[in-house]
Every structure is written in C-alpha cells, then in structure tokens.
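With one protein chain removed, the remaining protein chains of the complex are shown where they sit.
Moving on to subunit A:
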Amino acid sequence: MLETIAYSILNGVLYGTLLFMMSSGLTLIFGMMGVLNFAHASFYMLGAYFAYTLGQATGFWVALFIAPILVGSVGAIVERYGLRRVHQFGHVPELLFTFGLAYVIEELVALFWGTVPVPYKMPDALNFTAFNLFGLDYSMFKVFILLVAVAMFVGLWVLLKKTRAGLVIQGSLSRPDMVGALGHNVPRVFMLVFAFGCALAGLGGVVGGIQFVTDPGMAFMMGPIVFVVVVLGGLGSVPGALVASLIIGILQTFFLSVNFSLAETIGTLGIEDSGFFGVLWHMEATRIAPVLPFLLLVLTLIFRPRGLFGKREA
C-alpha cells in the first residue's frame, strides 16, 4: 500500500505539473480577457509537434526554447487577427471562435504530421534512471519535467509580483479600462498575455509530448481536464491553478493505480452487481478515474463557483 501511495504521489505530481504548465496560461488569459480559450490544449499540441520537428534539426535543447516562442507567435497572430475582431461581438462568439480554432488546428496537425503518433522521444542526455523507489525506476526526464515546472512557477511569480510588466498585467486583470486610461496599450497587453499563455502551454507540450504521446488527439484528451483544473483552482488565480493541478494529478493517478472498489473494501453487503447503485458499488476505481475530474468540475461550479483560490465568481 505504501508503495502504491508513494508511486501515485510521485507520478501524480508529475502529471499535475504538466497540467499546471497548461492551466497557468489558460487561467491568466481568462482572468485578463474573460476568454475561456477552448484551443488552449491545441497550443499544447502545437508545442509538442514544433519541438519534434525542430528537434530533428537542432536537437532537443534548442527546440525547448524555440518551440514555445513559435507557439507564442502563433498565439499572438490568433489574438491580433482573430480574437480581437470577434471581441466586439461579445464573450460567446469569442468562446465559439476558439472552439472552431481547436477543430482547425487539430485538422492542420493531422494534415502535416499525419494521424498516427510521431516518434517524439526524450533526449539521450536525460534518458537514465535518476533514483529507484520500491524497485520502480524514476527516470531523469521526469525529474527534468518537475524542474521545468518549478522554474516556470517561480518565473511566473516573479514576473507577476516583482516586475513593472506584472503590475500592468495585474492591473489589467481587474480594471482594464483604468489601465488604459493611464496610457497603457491594453489591447497590446492582451495580445502579449495571450501569446505568453500560449507559449506556456507550448512549453508544456514540449515536455508533455515526450512523457505522453504526440498525436492529433492529444489536445482533445487534455483540453477538458485543463478546464477542470482552471475552474477548480479559481478562474484567474495562478496559485489556485498550481494547487488544483496537483490535486487532480494525484487523485487521478491514485485512482488509476489502486485496485479498489466499495464492494471489495466494505463488503458486498448483499448488493448485487446490477442496477445503477449496484454497478457503482462494484465499480473498480480505475474505471471511475476518467469521470472524476468532470465530477469535480460540476460539483465545484455548483457549490463553489469561484473555485479554491478565485476572488470572483466566474
């Protein structure tokens, strides 16, 4: 049992940090522009594919820096020529625009890179065992992902709390019109924040594409879960996104790795494996895992719409 717990905490933290890389950008974008970016996971996917293609020419380490910048540029173009135009029609068309964009990006990725997964592998420099826990190897690459995430969180925190740019961003979060009145170009701030958020998702993709699988379905896999994280953490809150990412990551990994059902733990109590509650009683935890994030999402929105750390209701 101790092994399972340690194992699921380690892997859960890893999964959680990947979730955080995506959700931090999404929550910033939402907090500032009120746009729930449906295509955010698509930028994560672009990050993985860009890094894969670049990596063949330049190697992983260069791609690690260039790919997020490229993704950020794509994000800037999308904001400047797409979102900004739709902005005048209101929030619903903005949401719909990003929704359509997710379809288009997925199709374009499938067009250029094919529908089957690409062989995007970790660099040799990180391909060794870092430490061994209960007979299970923990590779250096996983440690590297953790380091990237920590660096990102610290960097974000410094940027938002300690720099002048962060001050403007924080101001635009709550009072965009006032920041505009003080002479800042708010649409430009919006564009940069959008690009920055996309670049963060792209960075997540650069490492996440290796850890998981790089195929055109990866955006569709991750997208809804990132929403759950952002809502659970509180829309617009970066620390909230961190905590929620870790909660979801650990919870889901735990449910996937333990062999557990109510009937096994408590006893069947004469409940047959049929009917709604009977099936639920006998359901193994691994089969509940995919549902768990969405259950959390719905419950959060019903009982605490501002999430764990959010200051205002969505």
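Heads up, the rule we're going with is that a contact is a pair of C-beta atoms (placed from the backbone, for glycine too) under 8 Å apart; a residue touches a chain by one contact, two chains touch by 3 or more; residues count from 1.
Keep in mind that, in the parts below, contacts and distances are computed from a predicted model.
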Listed names "Metallo-beta-lactamase superfamily protein", "DNA-binding response regulator", "Alpha-E domain-containing protein" or "Amino acid/amide ABC transporter membrane protein 2, HAAT family", matching UniProt entry of the absent chain: "Amino acid/amide ABC transporter membrane protein 2, HAAT family"
Contact residue for the chain not shown (choose from A:Ala6, A:Leu111 or A:Leu167): A:Leu111
Subunit A residues that touch the omitted chain in the full complex: 34, 36, 82, 85-86, 89, 91-93, 95-97, 99-101, 103-104, 107-108, 111-112, 114, 224, 227-228, 231, 274, 276, 279, 283, 287-288, 290-291, 294-295, 297-298, 301-302, 305, 313-314
